Structure formats: C-alpha cells, structure tokens
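Of the protein chains in this complex, one is absent; all others appear in place.
Coming up: chain A.
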Amino acid sequence: MLNRQGRPSAPQAHGVSDPAAGMGDQAARLQGDANRATGSNPEAHPTFTGNKALAQIEPLLFEIGRYDTTGVDLDEPEDFEPRLGGLERKEAIGLPGLSEPETMRHYVRLSQQNYGIDTGLFPLGSCTMKHNARLNERMARLPGFSDVHPLQPVSTVQGALELMNELGRYLVTLTNMTAVALSPKAGAHGELCGMMAIKAAIEAKGEGKTRNVVLVPDSAHGTNPATAALIGFKVKPVPAREDGWVHVEDVKERLGPDVAAIMLTNPNTCGLFEPQVVEIAKAIHDAGAYFYCDGANFNAIVGKAKPGDLGVDAMHINLHKTFSTPHGGGGPGSGPVVLSERLAPFAPVPFVRMKDGSFELVEQNDEAGGTAAPFGRMTAFHGQMGMYVRALSYMLSHGSDGMKQASEDAVLNANYIRAGLADLMSLPFGNKPCMHEVLFDDAWLKDTGVTTLDVAKAMIDEGYHPMTMYFPLVVHGAMLIEPTESESKTSLDLFVAMLRDLAMAAKNGEKERFTGAPYHAPRRRLDETRAARSPVLKWSPPAPVAEAAE
C-alpha cells in the first residue's frame, strides 16, 4: 500500500499486520524525518498571490463583492406606494454582489477547505461521523419523498406516512420499546421529549411537586443536565469512579421519593458499556423513578442489546449518528425517541397511525384515543422527512444482520486502535476492551510540554480531523477516538501509524512540531483565547487607504 507521498506505508512494508508492532520505531522515525526533510515549508517559497497551488486563498464575500454587480437580471420595479408605515429602508442594504461564476468559485473554494466524512477519517468520539451512503441520497431525492409538503392532504402522502410508520417500527423493534416519537429534531431535542414524557408521567401520578431531582453521572453529555434543568428539575451528579463505570450503590445512595429519573448514557462517554445497567434500572424503578438513556452511542449495540431489555424507559436515537444520515452542514439531525410501556401513553403528537387500511396523522391530543394522554407537541410539523428516508434506506440496505455487523465492526475498529496505541499513549481505565470509541488521557504527554490541543493541531497537518478533545471531563486531557465501522483496516493502519509517529515525536522532544501546528492548513493556529475574549462578530469595512497610510 502506498501513502499519498508514494512511499510504502510502514505496516505493510514490514509485512506485519499488528499496527502496534508493525510500525517499527525506526521506520516511523525515518518516515517522519523524510516528511520534514523533503517536506513543504510553505514559508520558504512564498507565492505572489498567496495561493498555494490548488489551495486558493479565499477572502470574505464582503471583501470580494461589489455593489454594482449581480448575478441575476431583475427588472426595476415600477413606481409603487410603500405600505410599510414609514419603516421601509432609507438607503441601500449594503449586500455585496458577485457575478454567477464568481459566486460559484467562492463557494466551491470554501468547500475545498472543508474536511468531511467524504474527505477522510473523522474520528470525533461521541459524535459518530460514519459513512453517509449514496444510496440514501438517491432515495431521499425520489420525487415522492423530496417534494412532499407537510400541509398536503394525508390521502396524497400515504407512501411517506407508510415510510414513517415503517421507520418507527424498526426503531421500536431494535430497542424493544412500545412507542416512538419521530418529531424531535436532534439529540438534545429528543432528550427534552423523553424528559417531558417522564415529567408528564410523574404529574399524572400526582407527584409533580415532590419528584423534582434528576440524577446525572459526571461523565454525561452536557446536554443531559441542561435538558433536566430546562424543564425545572434539580440536577444531582453521580460522581465518577476510577474504573469509568457508574456503580449501582452510588445511585442507590442518592435515590429517594424526590428522584424523578436518572439520565445515563450507555455505552458511556468513556467508551465503556455500563455493566451494572440492569441493577441501576431496577433500583431506579423500585424508587418510583424513570430511566432515561442517552442513545448517542446506540451504534455500538444495535442488533446486540435492546435498551428495553435493560430497563430503559425513554431513549433518543440520533439518526445522524447511528443510522448514517448526514451531520451538521450536510443535513439536519433527527432525534426520534422510543418510550417504554410506562411512558407510551404520554408520547407527543403528531404520530402516524393505521386506520381502516390507510395511514393517518394524529395531530391533536384529544384525537389520541384510549388511555393516551400526549404531553403535547414539540414541533410545528412532523420532523425531518429527508432523514427518515435516509435512515430507513440504511436499515433496509443493511438488514438486521448487517446492522448487527456494523455494531460489531465499530467496536472492533475502536479496539484495533486501542491495541495499536496502548503502548505509547495512556488509557485512563486500564487496557480493557472498549466499545465503539476509545478514550485516552494525557498522562503519556507528561513532561513533554505538549498538550492534548497541540496533538490535535498536529493531526490537522497530517491530514486528519482531530478526535474529540477534553471530553469527557472526568479524564484529564481527554482524547476520545471513534473510527466507526466505515473505516477499512488499511485506513486504520495509516491512522494508527500517524498517531504513533506523533507520540514518538512528542516523547523525543520535537515540541515545535506540535506547539506551532498546524503549519500546512489554509489558516494557522487560531488564538482561541483572544477569539473568545474579544470576538469579532461583524465585518467592518477597512479604513480608506488615505487614512490607513497615515
């Protein structure tokens, strides 16, 4: 296998498949030195334009735009009487204009500076940046899915409703729960949905005034305590133990008639499966409280364990993590919530229901029927239709065996990285198997003068998006790496070799390689302190040249 510089990459070159042993120290040193000897020091060969060959310097839209240019040709409006009651604009709006080719180049150049899952390995732990299958995109663009409007008569969108119903059935089956709310827009919104269902159940029992405490382990996602606090619960932390697990006795100590719920992430943010989860669920239920599970890490256990079997009452599922729909700028998130039998009656509207051979949308609380008592509505419409299509496309194309294998491969890949780096980097909870992500701390950097942040910046120079840093907070200088099942062994070998080279460089005192990084990125290191202390949030036109010259 050749890397981008055309040199054989070490593991295969030495004919050894174990990356820990394969990337011999000497080989790695040579490779590292070769990089820097032949390597590009951009400062040594400055260009006239500032561009670096294909990497073009792209100024802000405001800096390249002109007020007399536009890419569209609109007729001037005829005279008209403004009806804005004197609130109309008095002067030009000041938006820069570009011609169509200039606009195209601006955005294409910006997109070339982006690093995404389609560019390379994206090891952000707890974020699950997995492959976004092209088949999903094809399905989402089918006219019957892409063109539907939320206010269309339900008789004209039966196919879309059937798809939502089928997606819901998959989610309920995979989790062994009773009901699903598809509408939440993403993870934290899903948490809110689940916790509102719990609150409604508590109020229905007449305990709304007295049960107002939510237990949250120290290692939880920050959104967990924020969600609980947002709807008026008091948050009580459950301290972290040295083994990275939540212990049932620590939970029991804090239980009482005032406890409404626990919010537990499983597998947890340390990348470990909580072995006492069933005992914790029992203790919670015995105390009359509910078990909210943060499903951000569900991708590690799909097809292997069902949260309903573990005693979970409510769990959100990030379709944009576990079920391969795009993240961030690539598309909106989607955070369906599954509910246990105890919470199912409180599921919010709207939801899809089969009636007389066709699908209907239940839009109002009083249409829910039976013993159902929906807590209300969280969104104006029905959720992220485009994401439902992509997620179901992923499910159907993988099948239940494929989804199970994806979980297994995700766990295998994370453990492959753990095994490949355990001798050079430090594992806070000992060298024990992890789930879909592996957590390192910064003990291995002690006395090197290099920090977790510096390592992350050096990874950018090596062409990788950094892993999650400084989270979870229970570990000092945390580096949380999640490769996902999408990465091949070849890809993992190069990633491990790269980190081994960095680790050895840090230990050999090559501090500058880290503290000055990134050297090769379109922009050098940001002054994060200054950016946070005095952020510039608005573009201001530069001073006129005459003044600037003075």
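Heads up, the rule we're going with is that a residue touches a chain if its C-beta (ideal position, glycine included) is under 8 Å from a C-beta of that chain, and two chains touch if they have at least 3 such contacts; residues count from 1.
Heads up, the rule we're going with is that contacts and distances are computed from a predicted model.
Chain not shown in the complex: UniProt lists it as "Glycine cleavage system H protein", one of "ATP synthase subunit a", "Glycine cleavage system H protein", "Quaternary amine transport ATP-binding protein" or "Cell division protein FtsX". Interface note: of A:T49, A:N114, A:S155 or A:T529, the residue touching the hidden chain in the full complex is A:T529.
Annotation for chain A: contacts to the undisplayed chain at residues 470, 473, 528-529, 532-533.
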